[in-house]
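Below is a slice of the complex: some chains, not all, each in place.
We call the chains A and B, going by the order they appear; numbering starts again at 1 in every chain.
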């Protein structure tokens, strides 16, 4: 099965199984990521207290951990929940929002790596910071190019065993050996808050139905990139685009993917 | 006054009095429920710390307690605020999101029942869990039918004195003796996150102006069902529907209700 066909198969599996995706996320994107997950066909649950998160993480199809507005209590819950997911053999994805720019969450994200995320998705500055490189970005926005972060991403993947995604105008996905590029999207997308968080949430949905985290990550980036690219053509502005992307995920079909996806694969030699 | 006419009278009373509705709610729906309450004509306030919630609960027209993303601190505030509302004779509504699926909030919801909610609204799995039945659902989504939950709802109403609403394709509303069915809505509505939370928020508005919680609950379910049914006909997808429903609540008229509402009443014999 080709790359694009397998993206279609993963989408069909999400819609057939409606996997429970457990999100520990930030106050900015809680609504939009829940809606994006419903639209793609998953069953989202937003649960992030220490009393509850480990209980849910053990039974969910996948866990998504996003440190965007992390508090000390939520950090404690993230440690417990990722440990529970790891112990139960459940896949989980890490979104290291603003890691590198802020000390507390940088330390936290590094601690969470011990619980073996299946996928890490960030912008170039965030991934370089986790890889021990770079300057840390400006707040939540990247100040580095995705290309510049690729070497760090490969190193981070090798060190942690996670698939690493550097999102940007072109998304790079690597497991340390294989690397893929997804070249979909639109220049208006960075004007919508938290579409990176939406990407990581969608990775939660693909991880829940797809055994290979490398393909799970590619497929989710394809879904968001394809839908963003298609809907941006007719959108009325960035707030409309936030809405249009969720509508688009609901109507996303195999034909959309086949006609629009631009994916390239490489064996990495580093 | 007939059932539909009284729903129109309650709507007019909300718009005339603009009741203060105090919400202790989750990070997913804070924006959409505040906007839904403004659209229907109420004055929402989102306040959920232990230092403030009891103070507001004593003076608000009604209190809405939603455990969707409950933390231990918020749980403490919920106990204090519902006790304050009960003591002050203020009506309050409970939304037991994911009760049955998670231990902490199941225990919390049962403790909150001691402060005598006027209305409890949940999906079938949540109501069955509160009634001591059922399997608890999958995360926040129901795995049981509303019909299956009706016997438990009647029992829960009798035991607690609350009006109990089981929402689904057909909504059941019971005070243990009387039962009503509201058969409005659209199949796309479950693809919008938190419309159940919106229903409970609207119950807060109707409770604030309507002396009989049984009718307050029916009317709120009618408003949401009618608006959802009308706006879904022309919506562009689930994210648009979230927006269209709020717009629709703003423009909701007595004529919309009279033309579209499908309400049936039964004396219950159990």
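A few points about this structure:
Basically, contacts are C-beta pairs under 8 Å (C-beta built on N, C-alpha and C of every residue); 3 or more make two chains touch, one makes a residue touch a chain.
For clarity, every value in this text was computed on a predicted model and none was experimentally measured.
Of the identical chains making up the complex, 2 are displayed, while the complete assembly in this file numbers 3 copies.
Quick note on the criterion: only the chains that are shown with their structure count from here on.
One inter-chain figure worth recording: chain A and chain B are separated by 33 Å, centre to centre, where each centre is the mean of the chain's CA atoms. Per the touch definition, chain B reaches chain A in the complex via residues 26-29, 31-32, 68-72, 98, 101-105, 138-141, 190-194, 236-240, 242-243.
The residues of chain A lying in touch with chain B in their complex are 20, 22, 27, 30-31, 34-35, 38-39, 43-52, 55-56, 60, 73, 242-248, 250-251.
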